[in-house]
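One structure follows; several queries about it will come next.
A protein chain is absent from this complex, but the other protein chains hold their places.
Residue numbering begins at 1 within each chain, and the chains themselves are lettered A, B and C in the order written.
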Amino acid sequence: MTHNIAILGASGYTGAELVRLIATHPSIKITALSGDRKAGQQMGAVFPHLRHLDLPVLQKIEDIAFDAVDLVFCALPHATSQAVIRELPKDVKIVDLSADFRLRDPAAYEKWYGKPHSAPELQGEAVYGLTEFYREEIRGARLVAGTGCNAATGQYALVPLIKAGLIDLDDIIIDLKTGVSGAGRALKENLLHAELSEGAHPYAAGGTHRHLGEFDQEFSRLAGRPVQVQFTPHLIPANRGILATVYVKGDAGAIHDALSAAYADEPFVITLPMGDLPSTRHIRGSNFVHVSVVADRTPGRVVIMAALDNLTKGSSGQALQNANLMLGENESAGLMLAPVFP
Amino acid sequence: MTHNIAILGASGYTGAELVRLIATHPSIKITALSGDRKAGQQMGAVFPHLRHLDLPVLQKIEDIAFDAVDLVFCALPHATSQAVIRELPKDVKIVDLSADFRLRDPAAYEKWYGKPHSAPELQGEAVYGLTEFYREEIRGARLVAGTGCNAATGQYALVPLIKAGLIDLDDIIIDLKTGVSGAGRALKENLLHAELSEGAHPYAAGGTHRHLGEFDQEFSRLAGRPVQVQFTPHLIPANRGILATVYVKGDAGAIHDALSAAYADEPFVITLPMGDLPSTRHIRGSNFVHVSVVADRTPGRVVIMAALDNLTKGSSGQALQNANLMLGENESAGLMLAPVFP
Amino acid sequence: MTHNIAILGASGYTGAELVRLIATHPSIKITALSGDRKAGQQMGAVFPHLRHLDLPVLQKIEDIAFDAVDLVFCALPHATSQAVIRELPKDVKIVDLSADFRLRDPAAYEKWYGKPHSAPELQGEAVYGLTEFYREEIRGARLVAGTGCNAATGQYALVPLIKAGLIDLDDIIIDLKTGVSGAGRALKENLLHAELSEGAHPYAAGGTHRHLGEFDQEFSRLAGRPVQVQFTPHLIPANRGILATVYVKGDAGAIHDALSAAYADEPFVITLPMGDLPSTRHIRGSNFVHVSVVADRTPGRVVIMAALDNLTKGSSGQALQNANLMLGENESAGLMLAPVFP
Partner (left out) sequence: MTHNIAILGASGYTGAELVRLIATHPSIKITALSGDRKAGQQMGAVFPHLRHLDLPVLQKIEDIAFDAVDLVFCALPHATSQAVIRELPKDVKIVDLSADFRLRDPAAYEKWYGKPHSAPELQGEAVYGLTEFYREEIRGARLVAGTGCNAATGQYALVPLIKAGLIDLDDIIIDLKTGVSGAGRALKENLLHAELSEGAHPYAAGGTHRHLGEFDQEFSRLAGRPVQVQFTPHLIPANRGILATVYVKGDAGAIHDALSAAYADEPFVITLPMGDLPSTRHIRGSNFVHVSVVADRTPGRVVIMAALDNLTKGSSGQALQNANLMLGENESAGLMLAPVFP
């Protein structure tokens, strides 16, 4: 059985990544692509790496016939998503890749995004899209909210540990290194090659990054009390890949055991042997996550690391994994592409 | 039907790339992997990006049971290949990725590689592995010689034109830009990140690069007379990708028509619309080739460009494409992975 | 004696590079910096790598007191320059870094830049700023036109040869690889890190690049007849550096002799020993040019290569070298900084 899907916002990186992944998916057919400013253009003109594919022409959202669509991937900018999704037919399934439905609490949304939500009635309905931790809810959901790519990375390191009560909840530091494509195809001076190559810098330091809203929501829910982590993201000269280095207090052996057990049956999350270290290069272009544990020389201190590709497992791969569940397909269909190295 | 294959020299980049491609191939099974210095190790330890796969342990070549193997990919270093292949059972099909069987003429081999060939009886048997131009011979071959990655790139720009007599054979210049993985995982000072990033330089300039032996052989054969091109390769700070900029004398329209016709039914070679320019980023990680034609402002001068990924279409993808033919499989099986961008 | 200078357009890369070089110049003082959109800001806020310097605040051009200024570096965008320079006091010396005064012929300017020149009376007065070939004219000039960075690179390879009649004037091909900072700090999608890193692509192929206007002007003047080269620039993932690979017909020995002789007493242009190959990494961040000659295997064919840093010798270093001459200073003052490698 073939499922018809539409991708809204196909002219951005996450839209293009969805097309790349679906290109070899056995049972999903792309029937519509939207790109407002590029409506009328071929996808291969906007993204020449996709020119070998037979794809629908980019069109405006209002010109899409949603009655022929089983599921919509919404890769629109933040804030635009909520307005568009509110208007979609109620029998269409939706995987949203924006930030619009990640936070369930309207007050939290307003705090982190600076304005009231325009579709608060959908905020409660949306399921948080971190597949490994919300699998059953996603399977039955109509609307799934893709997670922040940084937020996903940190959660793979921490969720099983907070759930099991294995770490000190008041001393969690996430130092994160992220590639540049997470910022999208935006025309910003700080994303130019000449500004970015051959160096590193922090940004949104001190607790101002919006993905903290997701950390706060998910970790507090798991702990049953407020949990507030420290989080410093850094931009590194790489197009893809996020590495989270997480500093916690706990027992390294117990932590490694808990992560190994949590991910033992997961198709995409791999716990490395104790002491092995990950690299973003080893998951590049794929849906895999590598999680690693190292005991520090100071007893009771542990470093946990997680690496994933922000465009794949951190965004479009995650979205497809969720769509597979929602459509009753094999969860890993189209997603077993091996990482691209070197 | 599943075909059993072995990969000799699996601890190099082309070996790892074969594993990456075969990971999602529907009917090929890897039953043996060799890596002499790394025998006994898991492939996932040598190439952690492959750790999600269930693969045979690396072993020594002499420990492989070739009677259970339908086809061998030989990704050994130059000169080692010929010694090993000579000893393989005669009923095993072989795709060699080294330079050992690219030149049919023993004298040419000795000229370019500096020593006599040790298996000259196989040089004549081997079919030159540029699929689009030797498809039928490859289908029936026992031994196929993978081409040089630079040599492949130049030939996609030129073969149909020389065949059709459309260009001046005495004025062909190939200025080539190549990524670093073509040099393999070798410990050489000039391949260090600190020596290579953020710059460009020529190498083997003036007609000394070994791939000229392939250009001479193939172009002269097509033309029915000696053809000797100029060829200057340059190393650019990219892991994958080759761009050939080829300067010829001829008629741009006729040249574009000839290339378009030659590749019209090819699954992997795409002729861009006249004047469109290629980028190595648009074929990265894939088996596709982009070919482009631009008329120069000086009448009668034409620039032809071709871009491919040296590890895929320039080496391991080409090898798998040929293996598919030799095994009676769909030629593009396992090879329709879209390029990875950004 | 200290010379007071102003830099107009200091918020771009060439403006910042001028400040970097002048920072250790023994006798030049920066007394004014303009940056229209950033007027009122500290230079250290616009370019934090300069925050250790005590610099004037950025201001609007109309607020600069030019009577206290001996020389103006004009690093404004093309077309803006001509309007501004026309209004400057006649006793102020000017080094222009834009394209506005590179072409002496108003018709040529209009052809390559698409509109009539607004200060044609100054076009004739301006001296073309390639120091090594116009040294005496520059010494006495009021207005010097900085050259195109690509145009400069090609000319270092070719000027002495055309002057000496050593090469076939109808068969000159310049294949050029250039870093990204030559395009400036402009917000263009194709200059984003995610679009540029790890790959290469041609642009303005077929004879459409504006620097051809300079090649045509200078080579035809030297030859005493029209000379029209082929020129294909390529963008490589490096911030600084241009490598020109030039294909000519002539005698390699005579060519190497002519280049060696031409540059024997030059402080910044180094002719490498015959057969040695250059790298943009070896001149990065400096005012040096490396020129190289290789004989091709085909008799009578020669490859000449030249490498320079587009922001230094190709733009701001060249400008300072010219300013030194115009101000009666030692030509190499402030410019002997060694290249930065790795």
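The rule is short, and it goes like this: a contact is a pair of C-beta atoms (placed from the backbone, for glycine too) under 8 Å apart; a residue touches a chain by one contact, two chains touch by 3 or more.
Only a predicted model underlies this, so the values are computations on that prediction, with no experimental measurement involved.
Asker: Touch as defined at the start, partner being the missing chain; which of A:119, A:194, A:270 or A:325 qualifies?
Answerer: Only one of A:119, A:194, A:270 or A:325 touches the chain omitted from view, namely A:194.
Asker: In the full complex, which of C:117, C:240 or C:313 touches the chain missing from this view?
Answerer: C:240
Asker: Can you say which of A:24, A:228, A:260 or A:330 touches the chain missing from this structure?
Answerer: A:228
Asker: Spell out the interface residues on chain C facing the chain that's missing from view.
Answerer: 13, 16, 19-20, 23-24, 47-53, 181, 197-198, 239-240, 268, 270, 278-279, 281-286, 288, 290, 336-342
Asker: Please identify, in ascending order, the residues of chain B that touch the omitted chain?
Answerer: 13, 180-181, 185, 187-189, 191-198, 237-239
Asker: Over the whole complex, note the residues of chain A touching the chain we left out.
Answerer: 171, 173, 175, 177, 179, 194-195, 197-203, 205-208, 212, 228, 230, 232, 234, 236-241, 243, 245, 247, 275, 277-281, 284, 294-298, 301, 303, 305, 307, 342
In this text, only the chains that are shown with their structure count from here on.
Asker: Considering only C-beta pairs in contact, identify the chain pair with the most of them.
Answerer: Counting C-beta pairs in contact for each chain pair, the top pair is B-C.
Asker: Averaged over CA atoms, how far is the centre of chain A from the centre of chain C? Could you give it in whole Å?
Answerer: It comes to 45 Å between the two C-alpha centres.
Asker: State, to the nearest whole Å, the distance from the C-alpha centre of chain B to the C-alpha centre of chain C.
Answerer: Comparing mean C-alpha positions, chain C is 39 Å from chain B.
Asker: Can you check how far apart chain A and chain B are, centre to centre, with Cα atoms defining each centre and the answer in Å?
Answerer: The computed centroid separation for chain A versus chain B comes out at 36 Å.
Asker: Using the touch rule from the top of the page, what residues of chain C touch 2 or more other chains?
Answerer: 194-195, 197-198, 237-239
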